[in-house]
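A single protein chain has been removed from this complex, and every other one stays in its place.
Order of writing sets the chain letters: A and B. Residues in each chain are counted from 1.
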């Protein structure tokens, strides 16, 4: 049988990690969404230099491993005098990385709204930003919700990267418990369960939204 | 910063060795997970009583677990139940298990996108269900799946870097050994590692886009 005493004896440790994983995910969720929206707008705005910056951001960030970004913020930045704790460095890296995927999803969503609508809105006197905010974005949101939801599930899973830079998350504390108790199998099973407690409801939610939005089209 | 010191010929060769390991591990895992992914995805799609349900449960469980944990588990926990794997095999197994589950969903999505009317037509013209799947549905679905599959392969290539935790001598691992010597190496080494990943993955994504536009 699986040894539940591992879970009970180290409950506080697990919980501390679980809490920090939730925090990192929530902050990452907000952070990546905000950056993602900004980058998406840059990519489609009618200003060439902004397009370039947006494109470079998306293409570069999503083609390199998250681990490099996390190490960069943790041990790279101190070289120029900025020292961030593992949790902060990891959460920033998560936000920046996930944002590149969210930006792509948003761009695809916005571009799926017929161009004529933007032109019509502009000719009726709205500024570009107003047209974007009032006409285009509300429509695009529906299309982009499922892919963004999937990115958030990825974000929760990817938050385990914090374990490699002493980010005090679930992965980190699971590792500590296992190296102090000399038990691996049971310890990791419990770590997995904690992650599934977060990701399975998210998957269910995204699946549900996907179905509903698909029907409404 | 010490660019010349960080990027000496010996260091670059050492990095290249690591990069070859990354490519090698990624390639084998890609081939294996492609096969397993198609198998699992089809099984889930086919709605066979019990079997499809079990496959669905396995896929969902793996997809919702962090890869880092799967790598840990494969190398550190499996020995406790008598399954002992070398670092290389553990790395390939963990990547294959995770990516197969991701690919299985792409495959299922691709199969679902094929008009059900075609299946009925094929069946009524005398083909068996398996024949219909194999000759009619799969070839069309595969064509539609290619872009997401290539994206998944890009992910796999990036994910290989996580195997640094079991001391697989891949790209990131060798990079760490170099920059551990001297803090002034950190920036140049990070830059080179990121650039290499970018070049390979960007080329792959261009291929994916090309295939996508061909279909449209």
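In the analysis below, contacts are C-beta pairs under 8 Å (C-beta built on N, C-alpha and C of every residue); 3 or more make two chains touch, one makes a residue touch a chain.
As a convention for this text, contacts and distances are computed from a predicted model.
Name of the non-displayed chain as stated in its UniProt record, restricted to "Acyl-CoA dehydrogenase", "Protein SCO1/2", "ABC transporter substrate-binding protein" or "Potassium-transporting ATPase KdpC subunit": "ABC transporter substrate-binding protein". In terms of the touch definition stated at the top, the absent chain reaches A, B within the entire complex. Within the complete assembly, A:3 is the residue of A:3, A:16 or A:59 that touches the hidden chain. Listed residues B:70, B:141, B:178 or B:200: the one in touch with the omitted chain is B:178.
The missing chain, though absent from the display, is touched by one residue of B:60, B:99 or B:159; that residue is B:60. Residue positions on chain B in contact with the hidden chain: 8, 10-11, 13-14, 53-54, 56-58, 60-61, 64, 75-76, 79-82, 84-87, 164-167, 169, 174, 176-183, 186, in rising order.
Contact residues of chain A toward the unshown chain are 1-3, 74-75, 78-79, 83, 85-86, 164-166, 172, 175-176, 179-180, 182, 185-186, 189, 192-193, 196, 200, 203-204, 207-208, 211.
In this text, only the chains that are shown with their structure count from here on.
One simple way to say how far apart two chains are is to compare their mean CA positions; for chain A and chain B this gives 20 Å.
Here chain A touches chain B in the complex through residues 59-60, 63-68, 71-72, 75-76, 79, 153, 157-161, 163-164, 171, 174-175, 178, 183-185, 187-189, 191-192, 195-196, 199-200, 203, going by the rule given at the top.
For chain B in complex with chain A, the touching residues are 1, 60-61, 63-69, 72-73, 76-81, 154, 158-159, 161-162, 164-165, 172, 183-184, 186-187, 190, 193-194, 197-198, 201-202, 205.
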